[in-house]
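Structure record follows, encoded as structure tokens.
Taken from a larger complex, these chains appear in their original positions, while the remainder are omitted.
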Amino acid sequence: MSEISLSAIVAALGGQLHGDGGLQICGLASLESAGPNHISFVSNPRYQQQLVGSKAGCVVVGPSLSGAAVQRGFCIVTDQPYLYFARLTQLWRATVRSARPPKGLAGAVIHPSAVVDAEASVHPTARVGALCVVERGAQIGAGTELKARVTVGEDCVIGARCLLHSGVVIGADGFGFAPDGERWEKIEQLGAVRIGDDVEIGANTCVDRGALQDTVIEDGVKLDNLIQVGHNVRIGRNTAIAGCAGIAGSTTIGAQCTIGGGAVVLGHLQIADGVHISAATVVSKSIKKPGHYTGFFPLDDNASWERNAATLKQLHTLRERIKKLESEPKP
Amino acid sequence: MSEISLSAIVAALGGQLHGDGGLQICGLASLESAGPNHISFVSNPRYQQQLVGSKAGCVVVGPSLSGAAVQRGFCIVTDQPYLYFARLTQLWRATVRSARPPKGLAGAVIHPSAVVDAEASVHPTARVGALCVVERGAQIGAGTELKARVTVGEDCVIGARCLLHSGVVIGADGFGFAPDGERWEKIEQLGAVRIGDDVEIGANTCVDRGALQDTVIEDGVKLDNLIQVGHNVRIGRNTAIAGCAGIAGSTTIGAQCTIGGGAVVLGHLQIADGVHISAATVVSKSIKKPGHYTGFFPLDDNASWERNAATLKQLHTLRERIKKLESEPKP
């Protein structure tokens, strides 16, 4: 099957269809690029203009845009159009894309090239991709998928319905050493990693095993690519972290947080639930109140930056000079 | 063959030789470390001193240094000595180094340990290294080389003469989720990745597949190691990006740009052609004009940094205080 009718979409996902249910949809597209056999969506009323100008065969909209949408052409009205669209991508993958049946080795539940230790436990409904390594004592939960080239280290536990992308490393040693004169003595990392259900972990992201207890990723957490999660970290339910972020050891991050790309959270901190950290921000102390926190140097043309950066190193002195001016007798 | 004569070099690469073409060269080296059977180069007239003092058997120089170079000893004069040197490294690899013939499995065009889907397409002149994964529908172009342990995901297309280093992941899912109350609903990533010709991608770098359309890397782009390229990004021709940089989703970067190591470019931005971003800089808004842009906190000794950083949080107040002082009556 390479297309799906509007009726079939509404039958599967709900929503109020305005238009001909027999219209065959052959793809999902943005408002700008959609053609008469595409379905698109708009969730933000600010995009009414683009909605009106779109050539999409059908548009998924919320109630506030339904008037404009009906005037334009076919539409599906739903309370949460973005969420509806997310489910539509899943429907698309499950029906239209799956029409291309997996052939050969790629369709195996445990790919024959994967190295799964005899003492690891892989749920019969889990999938382990090509060239993965699942070490002794590791557990892979129901419906979880490891894409190609994933490592799950000794005794690490992955919950149900997780998706780990290519290159992920779960359970490498945490970075722990005790100084011994000039050299470092290794602290063996005796904990493991426990990952809850419905967690997604992006390509080449690393989650280290704990020193004594386990590193914990709670249910519903979403980690993007190339993220470092240090030993003994705990990340709370449904927190989402964007690419290239680093969470240093023994930090606890609450539930329902978002952390922007390239942010660095130092070690041994406590971040409350509902905290939102901007991209490229350094979190150097615990955050007790929910809210939106930021800290990065604003971009400038290089010459202006050089001037301001040089002055910045005298900022404390400037404050002293202002203080002095303020204390001078006034006329 | 473990050496090459100056005549053979000039025959292959051009340039004006001053000296004995019969001299056998056994290695390339920097001015400081070169000996009488090494060839070196200097492109910047500021290094005339080092040129004069070098023990190199031959030095590649530009016209402005040819006088000093001829006085010193053997040299090859060429308009672009740095480019000449680049080509010399290629000649070296192709002739001297290849004298060591590949043996055993390492010489196979598709390494037998690689997992290449029956529905993937690998050009007969491409090379796929050990333990690579090339998924269904992927295409690998003419003369392209995947080093060991590279993943090219479903339907992703790699052009001709590309070089992908070990650990690269092309076509993991973009980071897309719609909020559904407290949890996240996955947006299936239905696009792929399209990579042009003559692209080099460094170790463990990730390029995510697009949500609806493809993520695109144009011809001649050079990406260093451990870079994250989000979904729906487009990177223009010949742009070069240094290690640990992150490009967030749906951003378009122009042609002939350079982006320094560890820089973060936020999502949904437009960066013009010919923009140069310094290392560790955060790009938080679109850049319409070519130029050199910077934004990172200047290094200081820790005590000074602490003082200035604390004052920085009152900067707005300081401005108000200056304003007030300025508005006070003058004597």
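Read from first to last, the chains carry the letters A and B; within each, the first residue is number 1.
In the analysis below, a contact is a pair of C-beta atoms (placed from the backbone, for glycine too) under 8 Å apart; a residue touches a chain by one contact, two chains touch by 3 or more.
Please read these numbers as outputs of a predicted model, since none were measured by experiment.
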{"item": "Number of identical chains forming the whole complex, with 2 shown", "value": "3"}
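Everything that follows uses one rule, which is that only the chains that are shown with their structure count from here on.
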{"item": "Between chain A and chain B, centroid-to-centroid distance (C-alpha), Å", "value": "26"}
{"item": "Touching residues on chain B, where the partner in the complex is chain A", "value": "113, 115, 117-119, 131, 133, 135-136, 149, 151, 153, 167, 169, 172-173, 175-180, 182-190, 204, 206, 208, 211-213, 226, 228, 230, 244, 246, 248, 262, 264, 266, 278, 281-285, 291-298, 300, 304, 307-308, 310-312, 314-315, 318, 321-322, 325, 328-331"}
{"item": "In the complex with chain B, residue positions of chain A that touch it", "value": "28-30, 33, 80, 82-83, 85-87, 89-90, 92-93, 97, 100, 102-106, 111, 113, 129-131, 147-149, 163, 165-167, 198, 200, 202-204, 220, 222, 224-226, 237-238, 240, 242-244, 255-256, 261-262, 279-280, 296-302, 305-306, 309-310, 312-316, 318-319, 322, 325-326, 330-331"}
